[in-house]
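The structure is given below, and queries will be raised subsequently.
Rather than the whole complex, this shows some of its chains in their spots.
Chain nomenclature is as follows: A and B, assigned in order of appearance, with residue numbering initiated at 1 for each chain independently.
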Amino acid sequence: MTGVVFSGDFDKVMAAFIIANGAAAMGQPATLFFTFWGICALRRKPSQPLAKTVIEHLFGWMLPGGAEKLPLSKMHMGGAGRAMIKGIMRKKKASSLPELIASAQKAGVRLVVCTMSMDLMGIKAEELIDGVEFGGVAAYLGAAQQGRVNLFI
Amino acid sequence: MTGVVFSGDFDKVMAAFIIANGAAAMGQPATLFFTFWGICALRRKPSQPLAKTVIEHLFGWMLPGGAEKLPLSKMHMGGAGRAMIKGIMRKKKASSLPELIASAQKAGVRLVVCTMSMDLMGIKAEELIDGVEFGGVAAYLGAAQQGRVNLFI
């Protein structure tokens, strides 16, 4: 199973990880390829300030700073919709998005970040979570050619 | 053919059913798996009030109540865009979304509703149209492994 995680919406990224984790649990290799807004799901606060141009800093500041900060695709309502859904997930004891990401990495799901998007958006490897790989469209297509279930999310 | 119907947008759900109906007409098995906002496309007014928590009632009230009430992904304009498109569809004698759903069911397209999403959003089986199945991510992946055309909509 492969997925292009183009969207940076909380709910879509969650769907991507639920499917990838499901595939891994069924013993199928899974690869998620993060591009454009999707990369924001893998961001974290860097341990030290990064050397960036003014426009890269501006972009970095406008984009969500990690899995906890992604907006909902619908009913975001300034964060109220997301807070409501997170509250329900906690109550129902469903895995949070950071937990889903950690499970995916533990289960061997490959997380590949699109280097062209990183370059365009000025995102540095130091501001991404550990354990991700880097690649371009050829890396994605190589994995997708092996898969039966290839999604654009 | 399989489709994850994640989106609850009128136009995207319509595209999902047009592709699924096309596949069925060509003699190919088709399964649509409804998750997150997509489930709203299969809602209907329940015949009697449902036992729900306050937050589930709130969610149920905020979410579109069926195929006729889904918003457009673009140019919704408070319903004016959708009314315009529905008007054109009627004039051109194109099938309406409820008709597309009925044709799909008649043609044997499987409509599977994600039980995890139902649980999270507090949606009950009684408020969904007849003839749907229920399943989780394993059910989806099982169907997708058999398919050649697997879409995330």
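Remarks
Simple rule for what comes next: a contact is a pair of C-beta atoms (placed from the backbone, for glycine too) under 8 Å apart; a residue touches a chain by one contact, two chains touch by 3 or more.
Values in this document were obtained by computation on a predicted structure and should not be read as measured data.
Shown here are 2 copies of a single protein sequence; counted across the entire complex in this file, the number of copies is 3.
As a working rule, only the chains that are shown with their structure count from here on.
Each chain gets one centre point, the mean of its Cα atoms, and the points for chain A and chain B are 26 Å apart. Those residues of chain A whose C-beta lies close enough to touch chain B in the complex are 1, 3, 11-12, 15, 18-19, 21-23, 25-26, 28, 73-75, 84-85, 87-89, 92, 94, 148-153.
The part of chain B that touches chain A in the complex is made up of residues 4, 6, 8, 35-37, 55, 59, 62, 116, 119-120, 136-138, 140-141, 144-145, 147-148, 150-152.
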